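Pasting in a structure now, in structure tokens, and then I'll have a few things to ask.
Note that one protein chain of the assembly has been removed; the remaining protein chains are unaltered in position.
And then chain A:
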Amino acid sequence: MANTTTSASADRPEGAERLSEDRREAMRGEPPFVEAPSEDTRLVRALKEAGVTAGLVAVLTLFFFLFRTDIAVGGLDLSLDPKSWIIAIAIAFAGRFLLTYFVFGGERPTVGGWKKVAAKTARWPIGKVIGVVLLLVALTLPFLLMTLLPSQDRYLLDLSILILTYVMLGWGLNIVVGLAGLLDLGYVAFYAVGAYSFALLATNFDLGFWICLPMAGLFAALWGVMLGFPVLRLRGDYLAIVTLAFGEIIRVVLLNWYDFTGGPNGILGIPKPTLFGLEFSRGEGSFSDFFGLEYSSIQRFVFLYYIILALALLTNFVTMRMRKLPVGRAWEALREDEIACRSLGINTVNVKLTAFATGAMFGGFAGSFFATRQGFISPESFTFIESAIILAIVVLGGLGSQLGVVIASVVMIGGIELLRNLTGLQAIFGAGFDPTQYRMLIFGLAMVLIMVWKPRGLVSTRTPSAIYKEKKTIGADLVAQGEGH
């Protein structure tokens, strides 16, 4: 035994001794504090954040603002535009600095986490009041416009018709996505089927609007069943991509089947709707002639406006009534939990198919209205972006909320149109500034910002359709929306 240690520690492992020693050391005197890194002041931190943001923007926009590729004689030419690049960096720096310094109060912005909104008890039914007011405004809108803004009534009425078309499409898609929870990225396919079946029936068989309209709706519903049947076994995103694919297939077929659809040239000369056989034109047997009114082109717009309003209200009415029927209840149950649905003996295939077909039918109605309003259709009008806009309206409005769809349509579609007319901005950005160019740019950005601001949509409380004893509104977070099971 050359190596003798104290008997006390002989039977203890070395690590244990070290540990207890450390512990004693720590108890004895000054704790082994490390000096904390000095806290940056608010200003310094804001400057740092702004610097990082500016650097990032510099890299991001390097090849888009600084370098600009132009088509020149004999190939491409590169031009430098350091001014706008530096302006972009400066704006990013200043914006981030102000935001960090004043809004976030020098603290790091935190990322929103999981938040559960507790159930609220019944409150003043503000949604209902807004709904009634909006309905009254919608019913009297043409006359309001004609008396209040006679110089622009035609344009504004046309815009209202457009918005109402999107409201109707949104309500139709709401059945599929909002109520049944099936993510459909190809809704425009049914819109296209409705428009083309209306146009083909009307131009080939000389049928009027009122006969073709239900037929177009039925055709679209049939297509809904045909496309829906094979794919409804799929779940979530697989369903989304296949519906997207179907949308594209229909568009490509419409584009290439020259003999039948006219290919990229589309279909011309689609008849206008008539009121019990009275046409909205000049001369004998027209609407103005029959009622002894003076002819004005606005009459046709007013008539179209009331048609789309009636169709949209029909969609809404049917949806609201369907929610009270067993099939509507089954849609919502399916959205919440598909497995529970199957265990309770609900035939999920039939339930999904009815949702698909009902949604498709309203899409078809909207499509035939679109065709008769334009008088001309081509595959150009039925691209994926159209599906995306309709889906965005439904989600931004708050899935499953009928009022939300209206608000979102007015904001998004009205907003796009508003941007078309912002010629006043030319005074700020110079005569070369073309606001229509930035229309879709701002539209995309608005979609992102609204969603980040209100992830559950603009109207985010729900009234369940099945009620036990008392009526309650619940937070949308408690509803499984469009999870696509």
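Criterion: contacts are C-beta pairs under 8 Å (C-beta built on N, C-alpha and C of every residue); 3 or more make two chains touch, one makes a residue touch a chain; residues count from 1.
Rule of thumb we're sticking to: contacts and distances are computed from a predicted model.
The unshown chain of the complex is recorded in UniProt as "Branched-chain amino acid ABC transporter permease LivH", chosen from "Branched-chain amino acid ABC transporter permease LivH", "Oxidoreductase", "Alpha-galactosidase NEW3 domain-containing protein" or "Glycosyl transferase family 8". The chain not shown here is touched by just one of A:Ile267, A:Ala371 or A:Val395, and that residue is A:Val395. Within the whole complex, the absent chain has one touching residue among A:Arg42, A:Arg154, A:Arg235 or A:Arg329, and that is A:Arg235. Screening A:Leu156, A:Leu183, A:Ile307 or A:Ile407 for touch with the missing chain picks out A:Leu183. Across the interface with the omitted chain, chain A contributes residues 56, 59-60, 62-65, 67-71, 75-78, 111-114, 177, 183, 230-231, 233-238, 240-242, 244-246, 248-249, 252-253, 255-256, 339, 384-385, 388, 391-392, 395-396, 399, 437-438, 440-441, 443-448, 451-452, 455-456, 477, 480-484.
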